[in-house]
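Pasting a structure here, questions to come.
With one protein chain withheld, the remaining protein chains of the complex are depicted in position.
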Amino acid sequence: MTHVPDGEFGPDLAEVFGPQQSDGGPELVQLLTPEGERTHHAEFDMDFSAEQLRGFYRDMVLTRRIDTESTALQRHGELGIWAQLLGQEAAQIGSGRALRPQDFAFPTYREHGVAWCRGLDPLKLLGLFRGVDQSSWDPAETNFAPYTIIIGAQALHATGYAMGIQRDGAVGTGDPERDAATIGYFGDGASSQGDVNEAFIFAASYNAPVVFFCQNNQWAISEPFERQSRIPLYQRALGFGFPGVRVDGNDVMATYAVTQAALQRAREGSGPTLIEAYTYRMGAHTTTDDPTRYRLSDDVENWKLKDPIARVEAYLRRNGLIDEQFTDALTVEADQLGERLRAGVKELADPSPLSVFDHVYAELPPELAEQRDGYAEYLASFEGAH
Amino acid sequence: MTHVPDGEFGPDLAEVFGPQQSDGGPELVQLLTPEGERTHHAEFDMDFSAEQLRGFYRDMVLTRRIDTESTALQRHGELGIWAQLLGQEAAQIGSGRALRPQDFAFPTYREHGVAWCRGLDPLKLLGLFRGVDQSSWDPAETNFAPYTIIIGAQALHATGYAMGIQRDGAVGTGDPERDAATIGYFGDGASSQGDVNEAFIFAASYNAPVVFFCQNNQWAISEPFERQSRIPLYQRALGFGFPGVRVDGNDVMATYAVTQAALQRAREGSGPTLIEAYTYRMGAHTTTDDPTRYRLSDDVENWKLKDPIARVEAYLRRNGLIDEQFTDALTVEADQLGERLRAGVKELADPSPLSVFDHVYAELPPELAEQRDGYAEYLASFEGAH
Amino acid sequence: MTEKMTLAKALNAGLRQAMEDDPKVLLMGEDVGKLGGVFRITDGLQKDFGEDRVIDSPLAESGIVGTAVGLAMRGYRPVVEIQFDGFVYPAYDQIVSQVAKIRFRTQGRVAMPIVIRIPFGGGIGAVEHHSESPEAQFAHTPGLKVVACSNPVDGYWMIQQAIASDDPVIFLEPKRQYHGAKSEVDTSATPEPLHTSRVVRAGSDVTLLAYGPMVRTCLSAAEAVEGERSVEVIDLRTLSPLDMGPVVESVRRTGRAVVTHEAQVNLGMGAELAARITEQCFYSLEAPVLRVGGFDTPYPASRIEEEWLPDLDRVLDAVDRTFDF
Partner (left out) sequence: MTEKMTLAKALNAGLRQAMEDDPKVLLMGEDVGKLGGVFRITDGLQKDFGEDRVIDSPLAESGIVGTAVGLAMRGYRPVVEIQFDGFVYPAYDQIVSQVAKIRFRTQGRVAMPIVIRIPFGGGIGAVEHHSESPEAQFAHTPGLKVVACSNPVDGYWMIQQAIASDDPVIFLEPKRQYHGAKSEVDTSATPEPLHTSRVVRAGSDVTLLAYGPMVRTCLSAAEAVEGERSVEVIDLRTLSPLDMGPVVESVRRTGRAVVTHEAQVNLGMGAELAARITEQCFYSLEAPVLRVGGFDTPYPASRIEEEWLPDLDRVLDAVDRTFDF
């Protein structure tokens, strides 16, 4: 390459992002510093009750326990794979708690914290990662869609569902029990998929009540965020004519406040918003990944200082909102949760081989019934042989 | 719908676009008014020689003749279909003439004016619309890719080719014969396709030397531009981190100046640009379309006042740069061109049925050879029967 | 109540009836609104049912199908129009990885009652990508149902049955017949079930299998050799699931079968039918099942499409060849 000697075509990133980029840049909405100090923001400020903050803290601690426990269960062979959320607890709890029951969430494969907020039994998640099912919950029960593995596909589902909400007259009525919105989760990598960008187009065109919530955890497996975009991701929304906000995704207060505002905007009929929750994937992409091949441990160490749980804990302690009794009780609760997962995962029985014929169609077509019957007979022939 | 009584979810467009929107808005780059008066622009001003302007004028007149002639040929049954460019001559000639020989253009199905600038024999275009071939020119001869019918697909091809230019070291060397760029044409409708948005992402990520040239002719068949975007289209680029410019697509000078600048930027290694050429599809979508079903003739009448050829002609006449002799000669030239097309189209022979087996693969695989031979035998059996 | 209708009109009437019957039915697609679709199949429906139920979509097929998935999850029954067969591929991922699999993924908890209407097949003198026959690719995908109508009566009923189906249906419409011959459509009749094949002409020497545009060709072929050969013609109507009953019954009788379609022969529906017929009628077959279809090349320039497409003569040639065995 003659024009750029090092073979890199991209622009100088420091130039594009500015020096504060690694901190999320000047546009980052933050209400709680990494040190646990309360800050304020002109647009997204908000008061939180002690109850609420303790709730966030508890949610994050328990979510992290689900995560570490599941990682361990994978190591012990109980799960086939696990997608860790370590480090992304605030982004997920902050956004998940901003949802009302009638809102509908469309997750990727990593939204364990959001699932928690929706009231989904974490054992249901384990079923999928164990390989006994592909998503065994009823989405309508908790308004939480199946985990979606094809990157970005769910952004369109969230938009379509939001179009349905519009058609049901459940937008802009002013009735807080009725007005609803959807939230579509995806990652920084996913932002490059055609589907995500088409979702932006449809949402803008129909002014659909959808919040696009991108957890920019800096990595798409081994690819750093800069491979996907040379400008901060929240700015993508500018190209489509709706607001974009970058929030500190390790700050549960700010994430809650921003998501809450965006959801409210959507419910009122003012259309979509893109939220970029600036955070970091502290763990591997999944338990099969080895991040030492592509990233520096220094980066990880730096991000440790911004831990989403530690900062809330510091704030709560400093302001006397939690005490030993609270944290002790929470530890016990977490331990019990861990135990429940360890015990429960073993009860997640393998499905019967014949069950693959269920639910392909509303009714089993004759030709498929024949296939199933033939297979049943075949299986039976072995039993006879024993 | 309770929230918006008329069942339209979109925002109030006048509000978003501002009142001047139907004129292209305040950001429109213009160097020649519809009345043929020369204006100036802070960023994109440019001097044109009389020679150049007469050239543009001639190009546009002849391109329009190709278009009207082909439309007539379709009516006479010589073509299966024709996609008219009426009204878009300036957008195509202005951008097409800004290309250097080593640049490469990726057209849709409507870029007859660009084809003209690349030196492609218009009869080659007629072959495709007659149905005797699917694009019979050698792209490498004129650096003009095959017409692409799948909406938006070529935006990625233009980006990939530009990545190849980078790898060949033909960017930013300062050698005007060597440095090259690509230009990817698409329509306002196409801007909604995932492929186009992915092209923006790849181009930005690799800083590829590609100019995205969108002819916003206000319509995607029957759908008005507002179905695709609620903000001016050139602003889409902001979401991807590269410049976007809206140019008066009925102003050949402005289009030339803007395209020339964007191409130069690309050749120098400064990356992609999105140009929105604001124009109007004066005719039907294609000869099979009936636009009276979906749009007002008033709109069309208004746009007639902005005709791209009339304004250059007015300017040239007013400034004494053309005279009767010139226009008479041009009329003769146009008539000859028309005649050549009318005569030539009839010589575009149907391919032999057996030719379908050619060029499926580099070499005919044995099984396909067998199929061809069987078919040849079958065809021969009829000849015997006569 | 009977009315003479073209296929286009019958589909339009069927869509209208479905929308009247169920307020959850929505139409989506490019140009389906004011224009009524490039083939006018949705003509007048936006005017009568409003922009919220007949939705002009941005120009993005993946977006159309992907939002239809979300609408279906909300309880709607979207009917999606893909403008031409060759434009379904940008939506392929949403169709095969989402639409087809969501019921299975959710163990039956989420239905995908989506109809994807595709005007398919050639013969209209169009440019590239406007004449394709993509059915085999969808029929290969478990979770999708695939049907093709071949006449106005079926058009009227099958579109309503597809919309009523709780499974996603790829609904193939032979575009070259849209504005062709009219038929009497009795809108008060009781239609046969959607997933059934039908003998449309009885015969005893050989069985011709067809669907969509080839049904007419096969009927003409049967007529052309009337007196010489007694040709049975079956309109498959349903491509996934297949309804092998009438096919097997017929071939066991005739001992000879030719499968026809416009799609390329290699891995087309004919491959599956030939394989199944051979399995199920092995001892009745006097000749291997032969296949007549498009050649294994891309769809050609329109001036030679009629040569590329299987026609009456090529069908009869195959029939003759089954008698050479």
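Should a chain be cited, it is by its letter among A, B and C, assigned in written order, with residues numbered from 1 in that chain.
We take it that contacts are C-beta pairs under 8 Å (C-beta built on N, C-alpha and C of every residue); 3 or more make two chains touch, one makes a residue touch a chain.
Predicted model, so just to flag it, every value in this text is computed and none were measured.
For the chain that does not appear, the touching partners among the shown chains are A, B, C.
Of C:Asp56, C:Asp93 or C:Asp154, it is C:Asp93 that touches the chain left out of the display.
From the options C:Gly123, C:Gly143, C:Pro174 or C:Pro246, the residue with contact to the chain not on display is C:Gly143.
Among B:Asp45, B:Asp168, B:Asp335 or B:Asp373, the one in contact with the hidden chain is B:Asp168.
Of the candidate positions B:Gln30, B:Gln74, B:Ser95 or B:Thr159, contact with the hidden chain is made by B:Thr159. What chain C contributes to its contact with the hidden chain is residues 62, 86, 89-90, 92-93, 96-97, 100-101, 104-105, 128-129, 136-137, 139-140, 142-143, 240, 264, 266-272, 274-275, 278-279, 282, 287-291, 296-298, 325. Mapped onto chain A, the interface with the missing chain covers residues 1, 7-8, 80-81, 109, 128-134, 149-151, 189-190, 192-195, 220-223, 227-228, 288-289, 293-294, 350-353, 355-357, 360, 367-368, 371-372, 375, 378, 382. Within the complete assembly, residues 104, 106, 133-140, 145-146, 150, 153, 155-168, 182, 194-195, 198-199, 201-202, 205, 358-362, 365-368 of chain B touch the chain that is not shown.
Note that only the chains that are shown with their structure count from here on.
Chain centres were defined as the mean of their Cα atoms; on that basis the chain farthest from chain C turns out to be A.
Taking the mean of the C-alpha atoms as each chain's centre, chain A and chain B sit 42 Å apart. Chain A and chain C, compared by their mean Cα positions, are separated by 40 Å. Contacts with at least two other chains are made by residues 52, 57-58, 60, 62-63, 90 of chain C. Shared contact sites, meaning residues of chain A that touch two or more other chains, fall at 163, 166-167, 194-195, 198, 201, 205.
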